[in-house]
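Note that this is a trimmed complex: some chains were dropped, and none of the rest were shifted.
Chain nomenclature is as follows: A and B, assigned in order of appearance, with residue numbering initiated at 1 for each chain independently.
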Amino acid sequence: MDLSFSPRELAFQAEVRRFLQEALPPEIAERVAHGKGPTRDDMERWHAILNEKGWLSGNWPTTHGGCGWGPIEQHIFEEESALANAPRIVPFGLKMLAPVLMKFGTTAQQEEYLPRILDGRDWWCQGYSEPGAGSDLASLKTRAARDGDHYIVNGQKTWTTLGQYANRIFCLVRTATEGKPQAGISFLLIDLDTPGIEMRPIRLIEGGYEVNEVFFTDVRVPVANLVGEENEGWTIAKFLLGHERTNIAGTGFSVQALEKVKALGRTIQRGGKPLIQNPLFAARLAEVEAELDAMKITNLRMLSKAAQGGTLGAEPSMLKIKGTVIRQALNDLARRALGPAAAPFPSEELDNLAITPAEHAHAAADYFNNRKISIYGGSNEIQRNILAKEMLGR
Amino acid sequence: MNFEQSDDRRMLSETLRRYLAEAYDISHRNAVAYDAPYHDPEKWAELAELGLFYALVSEDKGGMGGHGFDIVTVFEELGRALCPEPVLGQLIAASLMADLDDLMAGTRYAVALSERDAPYDLSDISTEAVNDRLTGRKSVVYGAPAAEILLVAARQGDEISLWEVPASEVEISGYAMIDGGPAGEVFFDDTPAKLVAADARKMLANAMDRGALALCAEALGAMDVVQDMLVDYLKTRKQFGQPIGAFQALQHRAIDLAIEIEQARSIVILAASAEGTEAFPKRAAQAKHLVGKIARLVAEEAIQMHGGIGITWEYPLSHYAKRLVMIDHQLGDSDWHLERLMAGLAAT
């Protein structure tokens, strides 16, 4: 038993910290810390900085020009990035499509798309969910009908994150209707400039925009844009759903949120004393801190297993559930700590009024927006179903 | 024992429900709730004509209600409709003043209590009254940008006193609340004011408890709507070839919510029945504590069971959920009222 990082890992951690301190523009970090960013420009700048450093492809194997980091290095990079308030890397190209292309794509597809992902020429988004196919993804209806060298795509996708900035989308589409619903699904790459595509933003609960609906009307997609075999897209979808392993618990975000709540507790005065001395507040804070400290170990246990090449079973789903519950509890605590000061709708003018410390002006908005984290990427209910299947064999 | 509403209150309730449903359909509601003055002055006038404010005032002051159950009747309907009108300020003001004719006619009041370091507890305020002039800052005053008259709690010597100031003579920075409706920062700088009461502590405590009861009732009305939305969604939304209400895990969670909502209803009834008696402070604290917790749970669980659609601006649930959560930030949150109850226990 040894919970500490190896000397090599510690050196890497120090290197990451140094890099973040030097390379992360402070104004970007501040926007992220204050819940006002990252903006589109922030994301693109950070993408370029990381690419220049060669760290954009941390999770890519060296055979494809990546850094070939193992799970622990990836975890260190992600946690340190979160703690430094770096923008989260937009995952759709780098962490989702790229591994798919490496495993299922043709050499031509790899050569065409992988460099464009790295240098930022392509901003990919994801076309998975549909209005009638959320948790039940296999029931998707967007149709791709073969017409010579093209597919004709008709249908609707939704919850397409950051689609408003993207120029390409990878989609699950239905290429056959016989057999089990999973059987007729294919994985297709689509240029968003193709005629017949309309992207409509969806406004979210707190007032912001980050997801979209995408409508396809007779959209012609070259057959060459099919990844893998026709009707074998479900295999890719499952590969992807099970692929992300290192940032599921979101410990970096939670650690950062915890520190913010602690700082809030020391700043806010109630009855002439810092709020952190209030027993009910302190109790809730201490409880969630213990939960988080425990989950960090659960996370490391999983990473250690993955680093040793062990197969992961239940762990990612468990971490998804506990990780989201903890982050949401921290968002809840921050919002409540502020009292009435959390009530104003965030706006530019509000900043001048300094109703809260600047970094907490979005506390309520963050709380409401982060209700999403227990819903997307397989809701916590779906995770429980997965776990039940594994534990109870059904 | 009788848990039926009186005929008068049932009529008031029905009238309000009909009017509000039409006047504040969700798109109009959102249009006015997030743009200055963050409510609808025309509809406010219509509500005044309907006699809404008379229902908040007792007969001996010229009104037609003012009891706990009147408050509940009015605010439950406001909650159902997610009405952004700053009626809460009107109710609190009505508990503080002698002459309520203007108020009942529709003159808008806001009551400036909370400060940045004293959000819920008047003992901690620092706004000061010296020689009939006020200095200090009130923060997140509900209804402030819509108000014509402000009532202001201020420290004067050892007492907490109450003052009246025309809104036009004060600097007010208004904004929308995240759940819609008006609030604002109010700045006093040697501002002349008229004394309402030199020792207003007791009166304010009672007025705030009446306000807390109103907020509980508002939450109750909103929760009933959310409950209906949820049941409807569970019955109609299909996944894996079945309505999601066929899944037992969701069934049981929906049932647990329904039970909690009944608990909320009961504690509101209990607090309303205690209004005007010695038991009211404890009952109001119990209600605000319990409803604060339950409303948050209802909001979170209803969103979770709806999935993505539940956090879109377009689907009304999101706005109800915001209101249900943010009600806990007004007039003392669930923990603050729990501390009142704890102090009560420790004193026994």
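Please note the rule applied: a residue touches a chain if its C-beta (ideal position, glycine included) is under 8 Å from a C-beta of that chain, and two chains touch if they have at least 3 such contacts.
The model shown is predicted, which means the values in this text are computed figures rather than measured ones.
Summed over the whole structure, each shown chain label occurs as follows: A x2, B x2.
Criterion: only the chains that are shown with their structure count from here on.
Chain A and chain B, compared by their mean Cα positions, are separated by 37 Å. Partner chain B is touched in their complex by these residues of chain A: 129, 132, 134-136, 139, 158-159, 202-207, 211, 268-272, 280-281, 328, 332, 335-336, 338-347, 349-350, 353, 355, 364-365, 367-369, 371-372, 374-376, 379-381, 384. Chain B contributes residues 34, 114, 116-117, 119-121, 123-124, 139-140, 173, 175-180, 183, 185, 238-241, 247, 249-250, 296, 300, 303-304, 307-308, 310-314, 318, 321-322, 325-326, 328-330, 333, 335, 338-339 to its touches with chain A in the complex.
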